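Left out: one protein chain. Kept in place: all the others.
In this document, chain identifiers A, B and C correspond to the written order of the chains, with residue numbering beginning at 1 in each.
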C-alpha cells in the first residue's frame, strides 16, 4: 500500500514535526511525545488531557487549544500512548486546578491512563478520569470490554473544556464530561478497511458488495457484515441504532463524521438523510458538525454521533473554542 | 465501487440538501443550484461568485460566507456548472457593486462563465472575471488549454473576499484576485485514482508502485508517472516544481492540501518536509493550511500551493473569515 | 424531403436515446484522456432536450435547433455544453425562418455552426477535439450540395466523414480541452467529443433515411 510516510517507525514523530510547524498555537514536545497549548494553563483552571492511538486525526491533538484540551498524548498508530506521556502532559499543564483525563474506553487506553493516574497521585496532582463509551455497536456487558469511545470524545472535550475555561472546578468539569458522554450515542459504518503503516495491509477484507456495520475506529472488523445499500439506507441504519439505544428527547447535537476516505460531498448526502431520519423520530438537530473529526486513517465510511441537547451542554458547545480542528466564537 | 450516494443522478441535489441542513449561515437554492450567504450583500460591496464541478468539497460552497464568496455554483461532479446558475447567483448577490467571477482555468468553466458574463452584461450588472491558473504541472503554451486552476483559488477567494469586505471596489477586488493568483504556484501528486459516482470506476490505473506526478483535480491522469517514493521525497518533488517556476522571495503562505483519501496524519508528515524543503531554498512559511480544501473525491495524494507573502496579501489573508471551511478572526 | 422541424425533432429525440445508450462508451473515452463525464454530460443534456421537444416542437427547423442549443447550454455544463449549444444555436439561427432546408441551406447553416464552435473554443483541425469530426462533416455536406446529392444521402456522407474524422483523432496529441494536459500521453485515444459528434450525425442520417 502506498502511503505518504517515510517509514512505519517514524510516522508519529514525522507527523508531530508537521503538526508543530503548522500550528503556532500548539507546543509540541517531540522528545516526550506530548502536544500542549503554546500558552500555559491559567492558574487554578482544571487541565484537560486526552490521548490515544494516532491515526484518528484531528483527534486528539487537533482539539488542543482554548476552550478544549490543554494537552494531548499521541500514541503509535492505533496504539494507546504510554503512561510516561500522560504523566508528562499532566505535569506540564497542571495549573493547580488538577487534571482531567478524557479516556476512550479501549483496554489499552484505560490501562495506560490508569497507570498514569496512579503515578500522578504520587506527584500530589489531583486527577480525575472520565471514560468515553458511546458506541452502541458494542454491547456493554460482561462479555465485552464495554462500549468503545468514539465521537462523544469531541462533545465531551468541547463541553468540559468550555466549563474549565469558564471557571468550573475539577469535579464540575469531570461531571460535565460524564454527562456529555452519557448524553451521546454513536454508530459507525465502513465501506472498506483502512491500512496501517505498520502492516501495509488492509485490516479486513470486504466483498465488492459488503459493508461493515458497527465498525470501530481502529480498522478492527465491525460486529457484522451487511450488503451494501444506498446512502439513505445506511444513514437510516445508523440513526436507528443510536435512537434505539437512547431517547434523545426533542433536540440534539449531531456529529456526522467521516472515517477518512469518504468525500465530504458524500458526507453531506448522508447528513441530509440523518436529519430526515432524526426528524421522523421527533429529534430536531440544533447543532452539527459534518466532516472528519475522528478518523480511521484511510477508511471509507462514516460514524454518526448524536448528543442530547441539554441546554447547558449546548451553551458549553457554543462557547468560544480555538483549536486546529474547531474554531468559533473567538 | 461502494459510495455513500443514492444514485449518480441525484448526488449533487442530495449533497446540497445536506449542505443546507448543516450550515445555517448558508442559503441553498436547490431549484437553481446556487449557494448563497444567508445574509444579503451589503449595498455597494462587490460580490464574489465562484463555482465549478462538484467533487472538490469544501471548494466552493464551503468558502461562501463573510470574508470570502457571496455565492457558489456547484456543477455536476467534475463538470462545470451552467451559465444559468452563474447568472442566477450573480443576480441574487449583486449589491450594486458589481460581480467578480472567480474561475478556475478549465475549458468548461471558462466557456460557461464567459457565457454567463455576456448574459450578465445584458442585465446591466458589471462583471469581471479572474482566471485562476496556478498549476505548474501543465505548460502554459499554445499546445495546452493553459495552466489549470487549483489551490490558488482558496488564496484568491480569501484575499479578494477580504478586500471586498473592507470596502474595495470591483476593479480593486479583481486586481487583488489577479495578484494573488499570480503569486501562487501549485503541484499535485496522486498515489491512486479517484472514482466518480457516474462511472463507478477509477479514473486511471496505477501500478502497486506507481504514482501520478502533476495530477489534476478531476481524476484526469497526471502528466507523467513515477515510481512511488517516501513522503519526504514526494514533498521535495512538489517543492521543487513550484520553486522552479516562481521565485517566492523570503516569505510565503502555504496550502498543503489533501486530495480526499490521504489521512491528515500523512499530510502532516508531508507538511514537515515541505517546510524543510522551502527553508532550504530560503523560503519561510508565515501562514499555512494543512488539510482538505480542494479535493478530488476519494483520491489519495496531496497538492502543494505556495503563495508569495506580499504584505498586503498577508493582511487580507489574516482578515476575518466565517465560512464552513475557513473561520478565523471573528 | 429537406431538413424540416419534424426531422429536427425526430433526430434530437433519437439522439437522446442514442446518447443514453452510448453514454458509458463516451465516458470511458473521456476517462482515458479527460475526466470521464462526457457521456453523462450529453445524456443529461439530450434528455432535457427530448423532454422539451415532447412539450411541443417549434414550427421551423431553425427554431428547433436554437431551442436545443439553449437547452444544452442550460443543462450540460463542462466544455461540451457551451460548444454543442453554440453549434446548434448558430446553425439554427443561420437557418432563419425556412420551413425546410435543402442540402445547400443546411450546409451553409452548419458551416456557421461549426464556425461558432471554432470561435468559442479556439480549436483548429488537428487539435483533437470535436472540430476534427465537425469540420470534415461540414465539408462533406458542402460537397454533397455542390454535387446535388439528396438530403438523406448527403447526411449519410456527412456522418461518414465525421466517423472518419473521429477515428483520425486517435493518433493525435490534444492541444485543447482537458486532454491537452496529458501532452503526448493523449496520443492513442479517440477524442470523446469527436466520437459524440460522429454519433449525433449518424443518428441524423438514420433519421433522414
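The rule we apply is simple: a residue touches a chain if its C-beta (ideal position, glycine included) is under 8 Å from a C-beta of that chain, and two chains touch if they have at least 3 such contacts.
Computed from a predicted model, the values in this text were never measured in an experiment.
Though it is not drawn, the left-out chain touches A in the full complex. Set against the missing chain, the residues A:218, A:308 or A:327 yield one that touches it, A:218. Within the whole complex, the absent chain has one touching residue among A:18, A:75 or A:324, and that is A:75. Which of A:2, A:128 or A:148 touches the hidden chain is settled by the complete complex: it is A:148. Take subunit A: the residues that touch the chain left off the picture are 8, 53, 75-84, 106-108, 111-112, 114-115, 137-139, 142-145, 148, 196, 198-199, 201, 203-204, 216, 218-221, 223-224.
We take it that only the chains that are shown with their structure count from here on.
Identification of common neighbours of subunit B and subunit C yields an empty set. Set against the C-alpha centre of subunit C, every other chain centre is closer than that of A.
Here B is the chain whose Cα centre lies closest to the centre of all protein Cα atoms. Look at where the CA atoms of subunit A average out and do the same for subunit B: the two points lie 29 Å apart. One finds 54 Å separating the Cα centroids of subunit A and subunit C. Counting partner chains per residue, subunit A shows two or more touched chains at no residue at all. Shared interface positions of subunit C, i.e. residues touching 2 or more other chains, are not present.
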